[in-house]
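One structure below.
Here the complex is missing one protein chain, while the rest keep their positions.
Chain lettering (A, B and C) follows the sequence in which the chains are written, and residue indices restart at 1 in each chain.
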Amino acid sequence: MPSTWGNYLKMSIFGESHGPGIGVVLDGLPAGIPIDREALDRFTQRRAPGKNRNSTPRKENDWPEFLSGYWNGVTTGTPLAALIRNHDTQSKDYSQMEAVARPGHADYTGFLRYGGANDVRGGGHFSGRLTAPLTLAGGIAKQILAGQGIFIGAHLLQVADLQDLSFDPVNLDVPTLLRPGESPFPTLNQACGDGMQEAIEQARMALDSVGGIVECGVLGFPAGIGSPMFDGLENRIASLVFGIPAVKGVEFGDGFAACGLRGSQNNDPFFLENGRIATTTNHAGGILGGISSGMPILFRAGFKPTPSIALSQKTVNFRENRAEELSIHGRHDPCVAVRAVPVVEAAAALALLDALLEARGYQGLQGSSVGSK
Amino acid sequence: MPSTWGNYLKMSIFGESHGPGIGVVLDGLPAGIPIDREALDRFTQRRAPGKNRNSTPRKENDWPEFLSGYWNGVTTGTPLAALIRNHDTQSKDYSQMEAVARPGHADYTGFLRYGGANDVRGGGHFSGRLTAPLTLAGGIAKQILAGQGIFIGAHLLQVADLQDLSFDPVNLDVPTLLRPGESPFPTLNQACGDGMQEAIEQARMALDSVGGIVECGVLGFPAGIGSPMFDGLENRIASLVFGIPAVKGVEFGDGFAACGLRGSQNNDPFFLENGRIATTTNHAGGILGGISSGMPILFRAGFKPTPSIALSQKTVNFRENRAEELSIHGRHDPCVAVRAVPVVEAAAALALLDALLEARGYQGLQGSSVGSK
Amino acid sequence: MPSTWGNYLKMSIFGESHGPGIGVVLDGLPAGIPIDREALDRFTQRRAPGKNRNSTPRKENDWPEFLSGYWNGVTTGTPLAALIRNHDTQSKDYSQMEAVARPGHADYTGFLRYGGANDVRGGGHFSGRLTAPLTLAGGIAKQILAGQGIFIGAHLLQVADLQDLSFDPVNLDVPTLLRPGESPFPTLNQACGDGMQEAIEQARMALDSVGGIVECGVLGFPAGIGSPMFDGLENRIASLVFGIPAVKGVEFGDGFAACGLRGSQNNDPFFLENGRIATTTNHAGGILGGISSGMPILFRAGFKPTPSIALSQKTVNFRENRAEELSIHGRHDPCVAVRAVPVVEAAAALALLDALLEARGYQGLQGSSVGSK
Partner (left out) sequence: MPSTWGNYLKMSIFGESHGPGIGVVLDGLPAGIPIDREALDRFTQRRAPGKNRNSTPRKENDWPEFLSGYWNGVTTGTPLAALIRNHDTQSKDYSQMEAVARPGHADYTGFLRYGGANDVRGGGHFSGRLTAPLTLAGGIAKQILAGQGIFIGAHLLQVADLQDLSFDPVNLDVPTLLRPGESPFPTLNQACGDGMQEAIEQARMALDSVGGIVECGVLGFPAGIGSPMFDGLENRIASLVFGIPAVKGVEFGDGFAACGLRGSQNNDPFFLENGRIATTTNHAGGILGGISSGMPILFRAGFKPTPSIALSQKTVNFRENRAEELSIHGRHDPCVAVRAVPVVEAAAALALLDALLEARGYQGLQGSSVGSK
């Protein structure tokens, strides 16, 4: 189904950008897991708009209302539903979009898909705003995983043509993993982050936008989880990450760079490290045969430049079949990759929790105070 | 489930490399669709081993036995099951693998996943041989799609560091699309193909292997099919393509290259072409918001170099926790990307048929002679 | 997943009886279908509490808020989410239930299932109140089906030991089908309805409760929809109807009564009726091999007596493992089958819409004004 995901954990995301609200239902969570609402809020605020000069000035109080599944500070084990109200909507910004296809957007394809019945205000269900409930759901998954000693962090690897450092695929540690997420701008190297912000600002001044790449790492995920073929960790992560608007590529470990290597360069030799099996390199990104190896899990998601730009563009009115010129003057991030950093973490968390539930069942992840009887 | 895939079309793949046989069950096919067994065989033979100097000398008669779902030359609409027997198995080649982890392989992760109970002979369920039933299933999907005027073709875009031409994202035509698949070596440019074969041969002579990239194109797929979020065409295709062993990256349209562009460069302007809406460029790869735009669908799958190499490698025996040296002397393609070209086509066909079934139902795709009553 | 249902239409139900609210997400609806909110409200009010002397006095304004998927009076095709707030909650009624197992209830099994973390107020996610979003979802499905000429109606066939007439399995017409739902008490025969109400009142006066049977009919459902094995109409309907609290049996056509017959008595002879194939009898309830025959679809759902009774009962405190006596003094319907009549219709509508989407796809059910382009 379009907006329903998952095998062991089931997620259903709903909402349109300028409708009453957006939200998520998570079915299959283990019961009795404490959820720290403040920590969750700090996490979701990382993707909230209006945080810095690079993001859209739309201000939303994205504080979610938990409708069910959360009681006395813990998950109840029954479906957790959360609702985020839409407040600051300026639908007039988008009024002409109902018939004029914004290049790079889903206006035209959505029109065909839904026969013109879909809510087009603010991008409707296609809006990047729908990543808010995804991030919320992933934030909950992150806390459950953290309770198992599993940590997830992402950072901006590239903006325009500026590349920052990569996570060290072998020696990545938890503080480094989490640092970009705690920084005002999510890079490993601060100077590089300044350059990226400058590049974004230049694009904005030029009435344009830029693309970027988010790299995500996972530490502490147990070895031996996942499956060959279609339920591999790669399949699961990709099936979610490609659900984030603007993502056009996903790669694991060295990804496409490995295609130019020889096997002797790309294979990761196994060795014994204090009696534990590890690899000396990690070109595989911690996944072999769809299954975790115990090494850091690493992947990258490539974001195209924001399609909404103020520069004049050629397009068509698809209801009247005539050519048009279009300049887009709404509120748009000139680089969606920036705010997407926590969204990618969220996607990873949900995919990995799904895999862990397959392996251990909900009983295997139940809260420690639970089932004491 | 690990080896079960699909929402509207359901595919279940089974088998181990050196067990009695491998196969596939396809549930949800429209009824009354003629399947040309000879054409299907020509298609599946494109991935069969032993075809040229670059591929493993293992010879299999991979002619499938149709166990159900196919009668009087057409699909019956009930589950189609096909079995491919394993004949030419030399399990002794692999005997030491039961405990010694081949670097880059799933030996160790599979051992953990299945607690040592999985059939490890020839890679078992992790073997590239499992792409035979996937290709068979995809070949059936391709024929169903062809009946709707939808054509799928792929080619080798890169081997080692040699890049061939890309498909023209705007003006791709059906003969060009299908030509690589009809050639002895699946490239657009024959000279480049010769170079690639040479590079593969050099790797083999060096007891090594190389990676590669497969590019796939789709023509004739109707606009307006797919969905936002998790059932987008990108999600569906990726969920299958990452199920092909050795794939470490998937990108659509310009993919990661778009991350370095500005919106004004990457957006595809819409225009009217003989009354029909099209785009002048196709950086998006024919997909906007997870939905087909009517432009050619284009994506790339990156394959790591074959991990099985004859060069000596450092590794461990994971049952006895001690270091080992390993040289692999079985039969292995030095570049899995070559034989993977039709597998990628198959994956695309299955993903797109699933999306078409969602839109039209089985009745909308039923054979023309069907339902006349 | 516990509270997620469906293959082609996906439904996710959330909420707890005394939490902030309950609701539903429907993913996969065809776009552009007009939903008559007033008619929908009339339908859902049929299960609302406090309507007559036989139902719990709890008063709720169960008017749902549509959060998404509904715009300009039609379905948008993206997930439809609806929220029903909980207002009139008196949790103190249930305070002792946290540890004392009400016989016939899920207090003890839920405690084990969720390790004591589930929200137990008012029955939590186990509450009959969760049938409100199910009914709402089914009411939408009913309207979509009505647009295709398909009508669904149910009535009380039995209360305690009083049986009303059955629907005529061959000559059932739409006015008869819909009449019980439009009556103050949902029976075919009014006198019998009066007797049933009397029986319920007697049970209430005796501090007790009674069971009942709901019979449901469907007219206009096209022949040839459904499937053998696990996606038959029977499987789909049963998979939902057993999700209604207190249902302990489901039977189709003559059901268990057919087990005592001979084939010559139970087989429905085919004949030609004005050139159309029909059967002279309809013991099969309109379903053969899991597929609709074109005859009226008929099934029955058996409801156990409401477990919450004011009579003193023996039970245990499961947190302290000691015997207890329990009298339940909350607000409870003495016969849940009465208010369940529209819930059963809702379940049938959802199951049949799912089957229709499989056959025709969302395009085949799209609103008539849709896709005119």
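We take it that a residue touches a chain if its C-beta (ideal position, glycine included) is under 8 Å from a C-beta of that chain, and two chains touch if they have at least 3 such contacts.
Predicted, not measured: the structure shown is a model, and the values here were computed from it.
Trainee: For review purposes, identify every residue of chain A that touches the missing chain, sorted by number.
Mentor: The list for chain A reads 7-8, 78, 228, 357-364.
Trainee: On chain B, where is the contact patch with the chain that was removed from view?
Mentor: 1-4, 6, 10, 12-16, 19-23, 25, 27-28, 31-32, 65-69, 71-72, 74-81, 83, 111-119, 124-125, 318-319, 366-367, 369-373
Trainee: Which chain C residues touch the hidden chain?
Mentor: Touching the missing chain: residues 1-5, 7, 13, 101, 103-106, 108-113, 125-126, 130, 158, 160-161, 203, 206, 208-213, 223-232, 234-235, 238-240, 242-243, 245, 247-256, 258-272, 275, 277, 279-280, 283-285, 287-293, 300, 302-309, 311, 313-316, 318, 321-323, 334, 337.
The criterion applied here is as follows: only the chains that are shown with their structure count from here on.
Trainee: Counting only Cα atoms for the centres, state how far chain A is from chain C in Å.
Mentor: Roughly 38 Å separates the two chain centres.
Trainee: How many Å are there between the centre of chain B and the centre of chain C, using C-alpha atoms for each centre?
Mentor: 44
Trainee: Taking each chain's centre as the mean of its CA atoms, how far is chain A from chain B in angstrom?
Mentor: Their C-alpha centroids are separated by 26 Å.
Trainee: Mind pulling the chain A residues that touch 2 or more other chains?
Mentor: 1-4, 13, 111-113, 125, 318
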